[in-house]
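All protein chains but one are shown at their positions in the complex.
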Amino acid sequence: MRKLLGIIAFLAFAIILFVAAIHLRPFGSPPHTEMDKYFIENAQKEASANNVVTSVVFDYRGFDTLGEATVLFTAVTGVLMALRHYGGGKK
Amino acid sequence: MNSVLVNLPFIIVVILLAIGFYTIGFKRNLIKIIIGIEIVEGAVNMFIVALGYIKGGYAPIYTQAPPEAVENMVLPTPQALTLTSIVIGVAVTALMLAFAVNIYKSYGTLDVNKVRRLRG
Partner (left out) sequence: MTTTIIRTMTRILSPLILVFGLYIILHGHLTPGGGFQGGAVFASGLALLIVGFERKRVKSLFEKAPLSFIESIGALGFLGIGLIGLATYTFLKNFIANSGFLFGSSTPEGINPGYLNTGGTLSYLNIFVGLKVLAGLTSIVLIFFLILGRERDE
């Protein structure tokens, strides 16, 4: 009985997602592109790099990269602390 | 029929989301639930990258590009945000697997219905 209710809820959720995916904006023409036009035109003058994606990651949005480096550091510390007893005496 | 198949990448994202949520909700092994979380993460990353595509566009890199690539380049911002999301997914998966090893060493089994009691 509980399994049947679970399957009905899952099917309703999948059908709602499918109807939403059909009615999204057409693939290949995003509506607002002014910020990315500025990035593409001025990346070689201000950041002096040929790669526009790297200049967005490290120069125009460098604060997000700092947050992500912190998350990686915290996760590695958590893994090494959770498996402390089984390591055989190695950090 | 033509207007449904234009959004084909978004339909594939929905199929992957459905497979991932089915695996999280209806399986009993702990490792299979972790694999389901991984599948949902992959679907969300693919959705973010597919949002920034311009039809007939080139990669946003100026090094030795073909001459007609300067005018129509793909949007670079979704690619930058997906990079961060992938690395965070790897870190969270490593932490989940470390906890699964600890649960197995403490309870002796990986069945979700049997690891319910808190043990001191």
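Order of writing sets the chain letters: A and B. Residues in each chain are counted from 1.
Note that in this section contacts are C-beta pairs under 8 Å (C-beta built on N, C-alpha and C of every residue); 3 or more make two chains touch, one makes a residue touch a chain.
All of these numbers come straight from a predicted model, not from anything done at the bench.
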Key: In chain B, positions touching the absent partner   = 59, 61-65, 67, 69-70, 83, 87, 90, 94, 97, 101
Request  = Mind listing the chain A residues that contact the chain we can't see here?
outcome  = 44-51, 53-55, 57-59, 62-63, 65-66, 69, 72-73, 75-76, 79-80, 83, 86-88, 90-91
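In the analysis below, only the chains that are shown with their structure count from here on.
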Request  = Could you grab the centroid distance between chain A and chain B? Build each centroid from C-alpha atoms only and quote it in angstrom.
outcome  = 9
Query = Across the complex, what residues on chain A touch chain B?
reply = 6, 10, 13-14, 17-18, 20-22, 24, 26-30, 33, 35-36, 39-40, 44, 50-53, 56-57, 61, 64-65, 68, 71-72, 74-76, 78-79, 82-83, 86
Request  = Mind listing the chain B positions that touch chain A in their complex?
outcome  = 4, 6-11, 13-14, 17-18, 21-22, 25-26, 50-55, 60-63, 73, 75-77, 79-81, 83-84, 87-88, 91-92, 94-95, 98-99, 101-102, 105
